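A single protein chain has been omitted from the complex, and every remaining protein chain is retained in its original position.
This part shows chain A:
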Amino acid sequence: MTSLWERPDGPVVGQAKPHESAVGHVTGTAYFTDDLVGRLTGVLHAYPVRSPQTHALVTRLDTEPALGVPGVVRVLTAADVPGVNDAGIHHDEPLFPSEVMFRGHAVAWVLAESLEAAKAGAAAVVVEYDPLPSIVSIADAEAAGSFQGTTSVVRRGDVDAAFASASHVFSGELEIGGQEHFYLETHAALAMVDGSGQVFVQSSTQHPSETQEITAHVLGLGSHAVTVECLRMGGGFGGKEWQPHGLAAIAALGAVLTGRPVRLRLERSLDITMTGKRHPFLARWKLGFDDELHLVAMSGEFIADGGWCLDLSAPVLARALTHCDNAYNIPNVEVVGRIAKTNKTSQTAFRGFGGPQGMLFIEDALGRCAPQLGVSPEDLRRRNLYRDGDSTPYGQPVKDAGRLATIWDRAFTTSEFERRRAEVDAFNAASPHVKRGLAITPQKFGISFNTAAFNQAGALVQIYKDGSVLINHGGTEMGQGLHTKMIQVAATALGVPYELVKLAPTRTDKVPNTSATAASTGADLNGAAVKNACDQLRERLANVAAGWLSHDTVEQWNLPLQPDDVRFADGLVYPVGHPEMGKPWAEVVNAAYWSRVHLSAAGFYRTQGLHWDAKNMWGSPFKYFSMGAAVSEVEVDGFTGAHRLLRVDIVQDIGNSLSPLIDLGQIEGGFAQGVGWLTMEELRWDTSDGEGRGRLLTNSASTYKLPSLGELPEVFNIEVVPNLSERGAIYGSKAVGEPPLTLAMSTFEAIRDAAAAFGPAGRDPKLGLPSTPEAVFWALTEAREASAPPST
């Protein structure tokens, strides 16, 4: 066995490869779940009967009229469920509810020959409701005491004593908005009973094993009777970690009951109003500083809006609580977190998983405190960064803490921060209507699932007699390039060309009991499992090759070749140091077959050294930390509040990259998604007492705006920290999926800086989230009014 992190000579990892499906993407030959419908005959279409009430008891459900609609074949209700009527693992999520919990909640599903017929059928189903009072905001929930799950606290030291002796104490509150995933491919499932009687579900899911588990329990079957396959997803971003399960179960139930394939694809308007989003948070903070402006205490409170059921809210909250320190050392901490239960979609995982909300808590606070302390935000942030030897408020030593300052200083220098700060100030002094802002923010993001058990993965690697290699692993492809990296890992571990390795779609009958592809761990976990399988195979082949090559080595040096001196690279198998004596890979494989050597291996990996006491929020849940820093410069129009992102400089530590082009895409794309969350994407629910109470107002692409090409920074510089190898991860790489999203906080802080420039120095430059033109306009109006002479 070789070490996890060291790379052999001539590795395929580290090469810049385009996405393994890129050619399929551009030609439309890379199929998504719903593209398969036309390949089947007799497919039924599923459409939901949805609640027009925000919270109500279902008093009558009459499906008979729907059956009279031409094309309608069947209506699925709770009475049809042979197993457990629940879409989750907490059993608080009835698949067919008798109490509707949010507007748009599905009470029944209509199956029909066409989508139009299914829609007409759904409209014909008669449902009567007895309305109940509804809770549609965190404020409502707080007033009513409507919470779910448990209260969690991160606590270290003595905050009361620390605040009492602090030189400066500030407090504030911020409302952090949610975020719609807006994966371009909406939720989709296609289920059938196959020729062997197996229930087979094609699902756009980040967690096939859990989709399988839920489908099986709804059907009252063992998991072995259900197979889930995920070809690829048109984006996931966390939105397909939990939410696909119930939809897949509906399609499977329909397929079992009718004997026909069932297609369930949510149209955008359904997807956006029925499935969960990033959790909105209400956060209250209090910070204490000493005379040197070092943080001495932080206390506060998070209330996460979990929506109508728990799904992933508890771990999301845990990640928020373990990230509210971001990159700063704070000796005394007490932050309490709770989960509101509201009559909204069940909020769920979204890239960062509570981490971004936690980090924003401290960044917003520092951005507001700095002017009041008479220092620049960059000075205040820099002087509080973690140093070697520091540990987090939950007791984990900060591995490589000193790297934070190194990365910060690198970003500060290469972005020419000081020169540009002077230029921005000069520009602002001369420009009454347009102001610029500049800011730098750091990032520290813990890598591993908080729940230690999820940090395991499996893989199945098969070598065929002709030398070609087929790999399966438990991770799913949602655009992040995981499959590309896995091919590179297998090619590296086996010493074969990239082209010799093919990857088969993720299936629960190939690799069982997998974890979600989430928490940025896809490559770390599955890569290590793939490597483990390849290492086993290579060891077997080395034994065969050692015997074979020994003919030559004995002849040349009179020395038999030991198996651990056999090398595999570039499709050759040779004695160490002597590639000229090599045998072609395919010949060695063929020889192994004839020697009756097993050419298939199951790989497994568990992350070592993790421990976490979830009850007391204490331990070392993370294998390592991802680190970075970003500098943003913006220009704000004082007439409208609209901003332009002029320049962004990012320095990100991604260890020794497995696949540089893929990782660059993750950094850029994550950053853009963060900018969307913080500056543009706005979820507005109707909180009035009128007819529309509880309705999501921004329920379509025309009202919910995500970044377009026009939001690309005009100058965009990205640097990865060179020559760093993470010993805790596959081939020295580091996770990259989620962390870059949090770099967008530099853009938010730069907008704050620009809006504040419309007024006098030293104010509390409060800025609403997201910083839409409207929010920025109100912030700069407040700044302007602070500098206006008092009216007489």
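Here, contacts are C-beta pairs under 8 Å (C-beta built on N, C-alpha and C of every residue); 3 or more make two chains touch, one makes a residue touch a chain; residues count from 1.
In this section, contacts and distances are computed from a predicted model.
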Hidden chain of the complex, named as in its UniProt record, picked from "HTH-type transcriptional repressor YtrA", "TIGR00659 family protein", "TRAP transporter small permease" or "2Fe-2S iron-sulfur cluster binding domain-containing protein": "2Fe-2S iron-sulfur cluster binding domain-containing protein"
Identified contact with the non-displayed chain, of A:D35, A:D509, A:E539 or A:D764: A:D35
Residue of A:C534, A:L706 or A:V720 in touch with the missing chain, whole complex considered: A:L706
Residue of A:E363, A:E682 or A:E726 touching the missing chain in the full complex: A:E682
Hidden partner chain, touching residue among A:P48, A:P94, A:P208 or A:G235: A:G235
Contact footprint on chain A, counting only the chain that is left out: 18-19, 21-32, 35, 38, 116, 119, 181-186, 232-235, 237, 267-269, 433, 478-481, 637, 639-640, 642, 661-662, 664-665, 668-673, 680, 682, 684, 697-698, 700-703, 705-712, 716, 772-774, 777-778, 781
